[in-house]
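Got a structure for you, written out below as structure tokens; questions coming shortly.
Every protein chain of the complex appears in place save one, which is left out.
The letters A and B name the chains in turn, as written, and every chain counts its residues from 1.
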Amino acid sequence: MTQIPLSYPTGQGAVAVKRAQAPSFGAWGLRFIALTYLGAFILVPLIVIQVQGVRFGLDVFWQSITRPEATSAILLSLYTSAIMAALNTVIGTLTAYVLVRYRFPGKRLFNMLIDLPFAIPTLVIGVMLVLLYGPQTPIGRFFDTTLDIQILFAVPGIVLALLLVGYPFVIRAVQPVLLQMDFSQTEAAQTIGASAWTTFWRVIFPALRPAIVTGALLSFARSLGEFGSIIVVAGNIPMRSQMGTVYVYTQVEAGNLQAASSVSMVLLLIAFGVTVGIDLLKWRRHA
Amino acid sequence: MRETEARSPVAIALIIGVLGYAALLFIAPLLAMINGAFAKGLEPLLATFQDPSVIHAFQVTLLLSFAAVVINTLLGLTTAWVLVRHRFRGRNLFDTLVDIPFVFSPVIAGYAMIVLFGRNGWLAPPLFPIVFAFPGILLAKVFVSLPFIIREVQPVLEALTPEPEDAAYTIGASRWTTFRRVVLPEIWTALLYGIVLTFARAIGEFGAVTVISGNIEGYTETATSFVFRALNDRNNTGAYGVSVLLCLFSVVILIAMNALRGRIIHKEP
Partner (left out) sequence: MSIQLENIHKSYGTQRVVRNVSLHIETGELFVLLGASGSGKSTLLRLIAGLMMPDSGRILLNDRDVTHLSPQQRGTGFVFQNYSLFRHMTVAQNIEFGLSIRRVNRDERERRTAELLDLIGLAGYGERLPAQLSGGQQQRVALARALAYEPNVLLLDEPFGALDVKIRAQLRQSLYEIQRRLGVTTILVTHDQEEAFDIADRIGVIDQGQLLEVGTPASLYQHPKTMFTATFLGTTNLLNAQRNGTSVHIGDAHLPVPPDTDHLSGKSVQLLCRPEEITLFTAPDAANGYVIGRGHVESINFAGSMLRAVIRLQDATQSTVQASLLPADARTLALTVGQEVWVSIGSYHLLSAVEA
């Protein structure tokens, strides 16, 4: 796996029968360490959130979920993440295509910069956006007064932050597939008479589809949990610009554990479901 | 797919479009932030960097991130090995678990820690406080950066043919010696890459730390939580200055990532 962080589960049947089967108790020790590590750090929080979500009773859960602030927060998260994923799919695919297909000055530097959102703390990403698009900046003021669009502290700002955070996902998922692609297929299409667009749409794109879908889904799931940039960039006004994660944060700070639990559980379940879905797709393809 | 020179207008348009989008999306904000940091001149900036609470925050961040890297390296390597080389029921389930921290909101993770280790928590610790102290922050950093080493090392391990290790066993090398001298050199680049990613993620972690650390200045404040507090206190120079410094770290990490990525690609058969 050469791109980050889109590493996928490596499928079943990893152990070839021909490997040395020398018996060792050390193997059991290693397994215990690994499983405890995963169990303690991942399984435990998963279970904790799920249990905490329903432990006060299902009707309490339902009540806290259906409170308008909670519902609106969850929906806002879903809505903005979906927009971001859709935009990112198109832009990411095109960017990957450009990176693989063409030579241009500064290409290596650009390829390096793609990983920037992974390396920068998300909070700092938020700070960066505020400094460029905030209401006191030229750009922000322009959009606000002239076009009557509020960027920061509103939905556009949120989507902007999510786009930044999720930028590398689709690109890094699609790039390796393109790199390994056999050029002879596109050449064959061209000799048959297909235009560049047809070649792309009917020969290249179908082969990329699984990678694109995976990248898009992963960026979607990631965005549902995004906090660092959102807390700076979103207005956090309940019912209008408060995201699910920020809602959880404010509820925890205020001590409303029931509200925090239920929304946490829902967000987590959705993200977890998406991840499992990606894995299932991957295994079915490899089966 | 091979590279070609961009000649057609469509190609040029695509390139400009893609680059322009990237520039607007993050290069411009990056520059704006650097500009904002220097807005009031060099002196307030330097004062920020000499502020003891800033220095302390960085120390906390770097120390705990380093510790998280060590933990995730040792345990992550073990886990990658077990997931690739062992066969057992539930292996696939555990394999899926590794991806969870990618999508598990850090805020929710912090909340889970409070539920577990908080004052009335399920596992309320008798001996030492976890939540509003170093152990909690460390746990958060380990959690968010957990998958990287595993996911980078796994495919490389899988691709290894069994013969060299079997040969080493027949020659008389113990399993540990074989791992050290035959396997490790093969996975070294991928491992290093994973370590760099882990470090970057651990440094940048914010959500969980904010929820649990209580942000006691001078004790459990990390670099990122300092920025958050500075923003709330309208200490713009402080916030922007530390942000720029964190960015600097990130750029160094980015360069390391790319150098290693290049080596991984070139090594592939």
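The rule is simple: contacts are C-beta pairs under 8 Å (C-beta built on N, C-alpha and C of every residue); 3 or more make two chains touch, one makes a residue touch a chain.
The structure presented is a predicted model; accordingly, all values stated were derived computationally and were not measured.
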Among the options B:Ser8, B:Asn35, B:Gln59 or B:Thr161, which residue touches the chain absent from this view? B:Thr161
Touching the hidden chain in the full complex, which residues of subunit B are there? Just list them. 161, 163-164, 166-174, 177, 181-182, 185-186
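We take it that only the chains that are shown with their structure count from here on.
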When the C-alpha atoms of subunit A and subunit B are each averaged to a single point, how far apart are the two points in Å? 16
Seen from subunit B, its contact residues with subunit A in the complex are 1-6, 8, 10-11, 14-15, 17-19, 21-22, 25-30, 32-33, 35-36, 75, 78-79, 81-88, 91-92, 94-116, 122, 139, 142-143, 146-148, 150-152, 154-156, 158, 162, 165-166, 169, 175, 190, 193, 197, 200-201, 203-207, 210-211, 223-224, 227-228, 231, 239-240, 243, 246-247, 250-251, 253-255, 257-258, 261, 264-265, 268
Help me check something: in the complex, which residues belonging to subunit A touch subunit B? 1-5, 7-10, 12-16, 18-20, 22, 24, 26-27, 30-31, 33-35, 37-38, 41-46, 48-49, 52, 91, 94-95, 97-98, 100-104, 106, 110-125, 127-129, 131-133, 137, 160, 163-164, 167, 178-179, 181, 183, 186, 196, 218, 221-222, 224-228, 231-232, 245-246, 248-249, 252-253, 257, 260-261, 264, 267-268, 271-272, 274-276, 278-279, 283
